[in-house]
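A single protein chain has been omitted; all remaining protein chains appear in their positions.
Chains: A, B, C, D and E, in written order; residue numbering restarts at 1 for each.
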Amino acid sequence: MALFDLPTDQLQAYAPGPDEVGEAPDHDEFWATTLAGARDLATVPERTRVPTGLRAVDSYDVTFSGFGGHPVRAWLTLPAGAEGPLPTVVQYNGYGGGRGLPTEHLFWANAGYAHLFMDSRGQGSSWGNGGDTPDPVGHGPASPGQMTRGILDPHEHYLRRLQTDAVLAVDAARAMPEVDGTRIVVTGGSQGGGLALAAAGLAEGLAGVMADVPFLCHFRRAVDLTDAFPYQEIVQYLSVNRGHEEQAFRTLAYFDGVTHARRATAPLLTSAALRDMVCPPSTIYAAFNAYAGTDKEIVVWPWNGHEGGGGHMAPRQLAWLAERVPA
Amino acid sequence: MALFDLPTDQLQAYAPGPDEVGEAPDHDEFWATTLAGARDLATVPERTRVPTGLRAVDSYDVTFSGFGGHPVRAWLTLPAGAEGPLPTVVQYNGYGGGRGLPTEHLFWANAGYAHLFMDSRGQGSSWGNGGDTPDPVGHGPASPGQMTRGILDPHEHYLRRLQTDAVLAVDAARAMPEVDGTRIVVTGGSQGGGLALAAAGLAEGLAGVMADVPFLCHFRRAVDLTDAFPYQEIVQYLSVNRGHEEQAFRTLAYFDGVTHARRATAPLLTSAALRDMVCPPSTIYAAFNAYAGTDKEIVVWPWNGHEGGGGHMAPRQLAWLAERVPA
Amino acid sequence: MALFDLPTDQLQAYAPGPDEVGEAPDHDEFWATTLAGARDLATVPERTRVPTGLRAVDSYDVTFSGFGGHPVRAWLTLPAGAEGPLPTVVQYNGYGGGRGLPTEHLFWANAGYAHLFMDSRGQGSSWGNGGDTPDPVGHGPASPGQMTRGILDPHEHYLRRLQTDAVLAVDAARAMPEVDGTRIVVTGGSQGGGLALAAAGLAEGLAGVMADVPFLCHFRRAVDLTDAFPYQEIVQYLSVNRGHEEQAFRTLAYFDGVTHARRATAPLLTSAALRDMVCPPSTIYAAFNAYAGTDKEIVVWPWNGHEGGGGHMAPRQLAWLAERVPA
Amino acid sequence: MALFDLPTDQLQAYAPGPDEVGEAPDHDEFWATTLAGARDLATVPERTRVPTGLRAVDSYDVTFSGFGGHPVRAWLTLPAGAEGPLPTVVQYNGYGGGRGLPTEHLFWANAGYAHLFMDSRGQGSSWGNGGDTPDPVGHGPASPGQMTRGILDPHEHYLRRLQTDAVLAVDAARAMPEVDGTRIVVTGGSQGGGLALAAAGLAEGLAGVMADVPFLCHFRRAVDLTDAFPYQEIVQYLSVNRGHEEQAFRTLAYFDGVTHARRATAPLLTSAALRDMVCPPSTIYAAFNAYAGTDKEIVVWPWNGHEGGGGHMAPRQLAWLAERVPA
Amino acid sequence: MALFDLPTDQLQAYAPGPDEVGEAPDHDEFWATTLAGARDLATVPERTRVPTGLRAVDSYDVTFSGFGGHPVRAWLTLPAGAEGPLPTVVQYNGYGGGRGLPTEHLFWANAGYAHLFMDSRGQGSSWGNGGDTPDPVGHGPASPGQMTRGILDPHEHYLRRLQTDAVLAVDAARAMPEVDGTRIVVTGGSQGGGLALAAAGLAEGLAGVMADVPFLCHFRRAVDLTDAFPYQEIVQYLSVNRGHEEQAFRTLAYFDGVTHARRATAPLLTSAALRDMVCPPSTIYAAFNAYAGTDKEIVVWPWNGHEGGGGHMAPRQLAWLAERVPA
Partner (left out) sequence: MALFDLPTDQLQAYAPGPDEVGEAPDHDEFWATTLAGARDLATVPERTRVPTGLRAVDSYDVTFSGFGGHPVRAWLTLPAGAEGPLPTVVQYNGYGGGRGLPTEHLFWANAGYAHLFMDSRGQGSSWGNGGDTPDPVGHGPASPGQMTRGILDPHEHYLRRLQTDAVLAVDAARAMPEVDGTRIVVTGGSQGGGLALAAAGLAEGLAGVMADVPFLCHFRRAVDLTDAFPYQEIVQYLSVNRGHEEQAFRTLAYFDGVTHARRATAPLLTSAALRDMVCPPSTIYAAFNAYAGTDKEIVVWPWNGHEGGGGHMAPRQLAWLAERVPA
């Protein structure tokens, strides 16, 4: 892949204002109401120990209440025999993937952290090893995929449910006896990074945010800049549903990582790849520059596409955490 | 495209039995219950005249009760000023498309028929000019698209709702004062052809079935024969959800055009294209050879892909209808 | 598709002058001679009623004299039983398609207009339902397709013949007893839009021009901006025939929609799609801004590729016509 | 590329009869009349010495009469200062290419042969360095490319003109003072191989035929076996012009290399590549096995696609010629 | 992907003999000499503890002697604080990848095994997180990639070095104080699976072999069956180096997994995916059916391509090991 986005100096300075991103006047109220509603319906998370044959970690199949009180699944992985209170990493997955298998999630528990890996409702069947969480809410005409489900009304959009799940996953983590609720860090790559930014803007008391090559940032720019999916789901929808654009972007604005970032204060480690057509670097810089917290860092991978730092990111995150939320 | 399916003589003789197609013992009971449930919830269709500027036809925006009593939209197009009772064509659309615009549906009314074009719930945003019917039912993890929504339980599968809509669209047509309920013909291409076959097997008293290059036939063979979408949605799902295959094909069997065909007796005009990787000709011959009615004909397009007969099919259908259900 | 052409404000102002487009000093003389020559050879159009089984329209197979007196085929579709004089829509087709079947052309007659759909000589075998008009003139070495046939001499270029046919199609329409020759509107999409612009610049007394996502505009810019066919036919030719470029663009200039537009005064409704790599929006704005008439409007489809407004365009055109050339 | 055609032993035995290939009863009469007509119109070839800066060869720009007396261009290349009479190689080009430049044709003259490289009328602008021969005959609706021009009547088909040119190129060679008319060999690859087979079946007194990976053999099988162009031009045409197939294949039969081969007796060296999707090996074996001459050899390239033997073929041909028509 | 290989019953019975696979008479001698030579040059492995920040495992950077005494790198991962003797898993990587980072290799140590992950010499720069082992041996003309380096002589072929490395990695593991040398299992996927089979046939005293979707099996069939890389490297080489085929396949035969399997007796767990074009299932069945050991099992993934069982394979392997080589 060749370079295609802004030159480096313009990237670093790229900071579109709330108007350009389309921030809604009632953004905070919308989310306050949404989260309060979900928390009203929430019940205590349930968990079951699952045998994996592994000795270094203990794995649990967790079910917690997400949006609408809907059951959301997750894997909780703990250092074997840990009693806590442990610092904790809550992780979200990339688009189309599910929580997979407990044996896929060893890194953070090996490093001494509790780790909760949230399933993405209704996803989990495009790649990887599967998911277990339905999305019990139907929707109007939509482009295949989740990006445009309920796109004409922020209350009905799929991302309202998914981002609410992401916030309530933090609540669920806090309900675990081994977890130290004051030392929770959210993380994820791509869609998982977008959800980490959403949690950063919406969840209280986070100790850190690690959002890799985040998706769901500055939708309005992304759809003009790249023809890669999944941002193209939005273009596909609008190409068929001519005239829906104003309403669609009004809806998406409530879920934009840039707007969430403007409200987020926990320490941030994010990343962007300069040849990433899936999540173009300028959309990530828009979020990074808007991020309200002052302890923030962006890692730039100049030669990579959407794989970004790949396996190099985890040890880098571990070192970054060691100075802020050590295990 | 080169030839890729069976040679012609084997195609003509290709007639897999119920076991090969996976016909369920309770197929008829499943559908009797399903349709009875939907009809119990059904209300009288509503319709509104829509101004199109056209003089030769009158167009109505129809809302009728589909599966679960859910509102399903359709366009009713009548010869201008017609009072009826008219022979009537009920049409279903291809995968991903919506009912579009009333001005797109002129042929049958121009020929003297009433014409009801059903919207496909939750579709309508992949190509064309849009749809207006939501699918208010959520679902478990699924491959993008509709083929695998609810695939682990026939009661929850998307096609149960869509095929029920197709049958109730016939009911809705019969509720129109201009329609002669004894002279209703169902039609459609690709997914629309699959729905026409479903209606052929499930709706009472049809006067004809015109199913072009029908999709949704002999799922089990199709997924081994072609790597084209949308059949590949099923492969994608099963590649991630390892071990779900038995349950998935048990579910899909209730919606298989071959099984519907085995119960259908109205005169049939169908078609297949020998270079069609989307709906391979052998899957269509499986349905054609299983079709219970004796007045049946298959048009073969030896040089075409999924476009089949294209614009040549409508006049051919009109001539075929002229001998059976003349306007 | 991502955005790739000029930003909106620059698009709106994009108005290359005659020199940039390469307008020939003898453009008007070339065409006056060309049309006079063709009209000298023209004979009275012939027509035959064709049975279609449709009741709302009457269809005729028309043969009229095009360039060189060559027979050109068309479908004439009238509201059933109409005697006229009727306002009339003359339509041209997209590249590679033929006139197809009479049953494909119902919209305008349903709206109360006479409708003449011209076949494109020598085309008609790339997609759709076929054409019936040969191009009896041979040519020198050429890239596959029609764009470079006779490219070294404007007198021999294929477009001279095709655009002359387009003008004489208006003459042929005027020769029909049901047609009101003072209320003729030309239309088409893509190549059809380019031909509509050609007719707009060359035919006398048109009542309107509806040119959708027109092809054949500002060749010189198009070949540098897009790598999509059919503009790439020209690049392919020039890549082999090194050194022919000056002569080639001198030839193409006589057929450029921008130059035709500069001479056209009938009311214009055109359109462009911002993600259209086949007919890039700036090439269309070049024609729109050059258009001499003052009653002109351009519809912009910001999310679409070459499909532009799709089925939404016909009702929009009908509404636009209702204020100018009502049926 | 994987293997896709018949296994080797079946390839070697593959010998479809005249009926399978569709040989016309009047094949010989058709060609006798065609060639006689062209020869009646033929005038003496003209040639002009062209300066190339090369010392080892003398190059001439030749114009000879092809089909219809139309001027056809060629390059004649002679060993510098040769007076002859020389054995001579007449060569035809691949599809879409032209005669290019005289400096591209050195091999045979370097080996001591006279060499005439024929331009392909109307081609020469798809790849390579250009052509100079127009095809002054127009045609009916056709798929882009030459394969379907005039496909409904063998008298009007493009290949009638091109294959006639190929035969008259031999006549033209014989008219050169340096050429020994009893020692003429025809050659070419792909389309050029097809033309060499045509000349082998139609021209008198050839001393040899070297047809590499020949195109234009057993059309009927090729269109079912491969989806590669240019055979797909025929499929594209038939997919649009539904119902033309019988007439189309009747036309193509007059130009089929298998039928020409059945009448050819000069020594033959041909080749096929087992992974060649453009000219599948079984279509070539069909011609090879039908070839009437008994001094015949086929070189098989088991690992190659349409490039076949590439640069290895020329020295092999030279060695083969050395035993039959030495310089 | 559609099904493309043999039907299931023929797959299960597919057992080409040594002649079909091209087994060399001196196969065993070749390898005895090769391994003896390498072991003669071998020195004691060196290792350095690397800090990873992980608490559950101890990681070491290992350098051992491979072919020619060349230094080969590996990661050794142990359960934290383990002293052993531990059962041990030696793993090889897929084609183009390197050993990556120590933090990527946690599973087996978490399960209580010692784990040695070997770097692939000269690879490691096509995907993933890098490698650290040069291949200090040059080579003759070769297709890009490693498959054809030294293809004209088995002594010089790249795979001789790589497979020797694989065997000596087992020696290196045995030299580790924490490793129980009688309980070593080799594993890997794709190329890693091919190397595991090589080790199975060449290394003494293995306790198990887990070879996932193995590459390097039945080269002769693979190159005819699939056009996917890396098997296509061989076709590409042979298409250019015409005439090298006999020598090339004689060379490759020494490294064929089928031949190694015929000499392997340790318990085997392998897998194949029916839609895997990279390593077609019949090539794997050829090895599986030839495998000399009687405790052997093949897992078939009917819906997957080359990803095979993905993350599901590790727990399945762990369960399989629990019955044979428990931790």
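Note that in this section contacts are C-beta pairs under 8 Å (C-beta built on N, C-alpha and C of every residue); 3 or more make two chains touch, one makes a residue touch a chain.
The structure displayed is predicted, hence computed values, not measured ones.
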**Message:** Given that one chain is not shown, what are the shown chains it touches?
**Reply:** A, C, D, E
**Complete:** Cross-chain touch to the chain not pictured, restricted to D:101, D:175 or D:228, is D:101
**Prompt:** Which one, C:235, C:252, C:314 or C:327, makes contact with the chain that was left out?
**Reply:** C:235
**Request:** Determine which one of E:61, E:132 or E:178 touches the chain that has been left out.
**Result:** E:132
**Complete:** Missing-chain contact among E:3, E:80, E:142 or E:228 belongs to E:142
**Request:** Could you please point out the chain D residues that touch the chain left off the display?
**Result:** 52-57, 79-80, 100-101, 103-104, 106-107, 109-112, 128-129, 310-312, 314-315, 318-319, 322, 327
**Message:** If the hidden chain were put back, which residues of chain E would touch it?
**Reply:** 96, 98, 122-145, 148, 236-237, 240-242
**Asked** Going by the touch rule given at the top, which residues of chain A touch the chain that is not shown?
**Response** 1-3, 275, 301-305, 307, 309-310, 312
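The rule is simple: only the chains that are shown with their structure count from here on.
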**Message:** Let me check something: if the centre of a chain is the mean of its CA atoms, which chain is farthest from chain A?
**Reply:** D
**Asked** Using mean CA coordinates as chain centres, what's the chain D-chain E distance in Å?
**Response** 50
**Prompt:** If you average the CA atoms of chain B and of chain C, how far apart do the two points sit, in angstrom?
**Reply:** 37
**For chain A, residues contacting two or more additional chains** = 128-129, 242
**Asked** Okay, what are all the chain pairs that touch?
**Response** A-B, A-C, A-E, B-C, B-D, B-E, C-D, D-E
